[in-house]
Structure formats: C-alpha cells, structure tokens
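Just below is one structure, and these are the notes that go with it.
Only a single protein chain was left out; the remaining protein chains are all shown in position.
For clarity, chains are labelled A and B in written order, and residue numbers in each chain start from 1.
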Amino acid sequence: MKSLSEKAARNLAAIRKKKPLIHNITNYVVMNYTANALLAMGASPVMAHASNEVEEMVSFAGALVLNIGTLTDDWIASMIKAGKKASESKTPIILDPVGSGATSLRTSAAKRIIRETRVSVIRGNASEILSLRQDDSKTKGVDSIHSVEAATGSAKILAGELESVLAVTGPTDLITDGQQVIRVSNGHPLMGYVTGTGCTATVTIGAFLSVDQNPVSATATGLAFFGLAGEVAAKNASAPGSFMIAMLDALYTITPEELLRGCKFEDCT
Amino acid sequence: MKSLSEKAARNLAAIRKKKPLIHNITNYVVMNYTANALLAMGASPVMAHASNEVEEMVSFAGALVLNIGTLTDDWIASMIKAGKKASESKTPIILDPVGSGATSLRTSAAKRIIRETRVSVIRGNASEILSLRQDDSKTKGVDSIHSVEAATGSAKILAGELESVLAVTGPTDLITDGQQVIRVSNGHPLMGYVTGTGCTATVTIGAFLSVDQNPVSATATGLAFFGLAGEVAAKNASAPGSFMIAMLDALYTITPEELLRGCKFEDCT
Partner (left out) sequence: MKSLSEKAARNLAAIRKKKPLIHNITNYVVMNYTANALLAMGASPVMAHASNEVEEMVSFAGALVLNIGTLTDDWIASMIKAGKKASESKTPIILDPVGSGATSLRTSAAKRIIRETRVSVIRGNASEILSLRQDDSKTKGVDSIHSVEAATGSAKILAGELESVLAVTGPTDLITDGQQVIRVSNGHPLMGYVTGTGCTATVTIGAFLSVDQNPVSATATGLAFFGLAGEVAAKNASAPGSFMIAMLDALYTITPEELLRGCKFEDCT
C-alpha cells in the first residue's frame, strides 16, 4: 500500500496549496468544529443552507458535504437542491447519514439524498450505513450497534447497490466501492469522546475528494490523515477537552512526509 | 450528608457504565459544548429538534433536556411534543428556562412547558426561576439579578406550586422540591466566564436523572459533580479559554471516589 500512502501525502500537499472551498450543509452541533478542522488542514470552509443561496454557493465549491445530524424538512430540501446542482457540475458530494436508522425522518432523508443526487461517498458508523439498506436496523441514537467486521460483506453489496463508495468507520475503518476493499487502522479511542468526530472525518474526506478524483483513494487517504491526527493528539492530551484541541493542532502540523510514514492501510479486496 | 456523597459516586459510576442517551432540544450556542460535556462524563448525547422526529428520538432516551436559550415558535412546539411523549413514558424532563423573565416569548414558553409536560427538574439562575412565578421580575438578558439567598423561601413555595424540583444555581446552588432543601457549594468563579455553564450544569443533571429516580438527589449530586469539575479545572487553568477545556477534561477524569470526597453538600431542610 506504499502507493496509497504516497497519494495521501500528495493529497494533503494539494489541499494546503489549493485551499479548496468546501461547502457544508451540516448540523448545528459540529459546524464550528468542522469549520475549524477544515481551516486547520488547509481547506476553506463555508456553511450555507438557505434554499435560495445553496445552488450559487455550491458552484464555487470543490466538494459538498451533506450531514443530516440536526435535520428539519427545510434543510432536507436545501440539501437536495445543492446536491442536484453539485451533481450537474460533477462536484463530489459526501453524505454523512448521522442517526440514520434511529428515526424515520433521518433514514428517509438519507435515502432520498442518495436517490436524487450523485453521492460519491457515504461515511457513517456500521448501523447508520446498514440502515440505508433495510429498515430493521435500529440504531441507539447516533451510536453504532454493529461491528465493522460484521459489516464488511454487507457494505460491499450495498456499495454496489447504491453506486457509491461507503466508508464504515470505527476502530478500524472500512472503505469499499463494491469491488475494492481497503481498511484503515489509524485512530485513537479518545476520538469517541469528542462530539462530531465522525462528522469531522466526513469533512476531511470532503477536502480530500476536492483534490483526488478517485473516491476510494480520497476516502482512504482522508481517513488515514484524520486518524493520524488522533494519534498525534493523543501524545499531547489524555482527556477529551484537551484532546479535541490537540486534534485541531495536529491537522495543522502534520506534514505530508509524516502522513506518508504514518498511514496504516490494508488492502482487503 | 455522607449518604448523598455516596449516592453521587454511585450515580457517576452508573452513568459511565450505562452510557445513557440524553436527548437535548437546546440552544445553538451551547449544543457543541454540552454534547462534549455529556460525552466526557460518560453519557451519550443526541440533539434533535424536528417536530417530525422528536417523539421517536425521545423514546430511546434516558432523559430529555429542554433549553429555551435561542427560541422560536417552531422549537417551542417541538419541545412540547417531545415533552408530552417523555411525560407519558415517565422519562425524566429537565427544563433550563434561559432568559425567562427577559422577554415575554421566553417567559411564556417556559411556563407553557411546565404546564403541558411533566417537568422533573427546573434549573436556572435566581431571576429566571423567580420569573416562573410572576411577571414583575425582569432579568438583564440571561444574567441573574437576584441572590440565591433571597430566593430560598420563594423557591420552596414555587417548587410546591410547580410540582417540580427547582435548582437555583449561583455561587451556592439551592435545590428544593418544596420540602427538602439542599445546598451545594462546589464550583469556581471562572465558570461565570464560560458561555453555557448553566446549560452544561443542566445536561449534567439530565445525565444524573437518567440513573437516579429521586430528582432531588439526582440534581444535588449532578451539581456537585459539575461544580467539582470546575474546581479541578481551576487547578490547571486560570483564564476562561483553557478553563473551559480543562472542565471537559475534569468531567472525564474525576473518579467516583474523588467525587465522594469532593462533594460539598449542606442539608438546609
């Protein structure tokens, strides 16, 4: 997987050079943190959700992040509108189906976004991802109840059905487009004690998608970078408050060379 | 008050073991910080406010937090809807009447929530709490203009009238159900320089309510834990930015044994 690590380094360098604009329609809880994460890694975030400006805003963007974490019908409509515009211009879309499976509003919104727009990547925990297939998978709030391992086979099939790259994240992340399967084992347990860690992984993938046209490698390299930031942060912090700040610092300080050496990929195709 | 300190320790251990889901319909300003506080102490936060999902979401929850800090009519309707559902299933509700008394929208919303749902605990500063009784108590924005001391008598009467436990927080916190009166003197002055400290005290009580059926002891022990986190944080930080991060760290690192030794209760019944 040396070539994928090299791509990770190139992608990070490209983000820092190009400062791509990432348009986020996302939940209230993580808006500040994900904007700070994007800035720290070198990208340029914008948050805009009004139905009468999202098409205009997404036309400037290198990627569109759709996150259903604090959803209402108005926001779904704006996500669909922005997503259709992005689909037309082939701007990559990444969907974070936060809490899909927990309520029918969220499950149906996630499915509708997938149906009506051209989603390149979907990132969620195992139960969120599995909820996109069937309605018998109930999540406990936004937490996962399925293991990444159990999800591998289902994810491959589902990726093919949904025609989208799936990123099932957890202690080990699984990335598949239905054929290729890559695992990323970067990360640290303290990431589970910071709200919006998953959402921040998603915007990181968004930034990588804006500089890498291959959604599998963009997703894998983005998750390796994000996980490595967790590892670096854990060297400087041992509790969630200082850890979440150290994460932002690490997204800024990790060099492409450090990322090249730090990626933990496994090809399981 | 040794038995109450022991209960505090047991409650904290129970939260860390059960990881209760706390459903928050709360204000935009504090969503991120209160979610992080709940995660740090061991609970599992979810923020959801859409009228077409709050009933479903609250059905998974161990407690419901209603906070009127950045209110509109839509949000009031969702709070009432979630509150009624929680009342039916006897899921404890805690209300934070942020700014009640400052504007009539907030005062009337707080009163309506109390009237139409089964609120277990109301936490506010003295002027917010007093505003629930009468309209002549104007607050200066969201700050308190009455002392905790002046409020004791009124709080006892009001708790009886509202059939709810009242937590009047300030340098010393007062908890009463109309009969029992407990004071908690944990805390630190720097807490007043972090936005949403009161709101975070409220979600802490929410987590304690989810593991302790007695709303008086749940509230007193939750406030002691939260105040102790402020004391611990102040040992590591002397200005508001680093203090608010150290607070999150302390919510994670304080052990049940440290809480047992650190509680500052006074029974004033």
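Keep in mind that, in the parts below, a contact is a pair of C-beta atoms (placed from the backbone, for glycine too) under 8 Å apart; a residue touches a chain by one contact, two chains touch by 3 or more.
Note that the structure is predicted; figures quoted are calculated from it, not measured.
Set against the missing chain, the residues B:5, B:27, B:164 or B:219 yield one that touches it, B:27.
Within the set B:89, B:104 or B:269, the residue that contacts the chain not displayed is B:104. Here one chain is not drawn; of A:4, A:39 or A:260, the residue touching it is A:39. One chain of the complex is left out; on chain B, the residues touching it are 27-30, 32-33, 69-73, 99, 102-106, 140-143, 192-196, 239-242, 244-245. Interface with the hidden chain, as seen from chain A, comprises residues 21, 28, 31-32, 35-36, 39-40, 44-50, 52-53, 56-57, 60-61, 244-250, 252-253.
Quick note on the criterion: only the chains that are shown with their structure count from here on.
Computed from the mean C-alpha positions, the centre of chain A lies at a distance of 33 Å from the centre of chain B.
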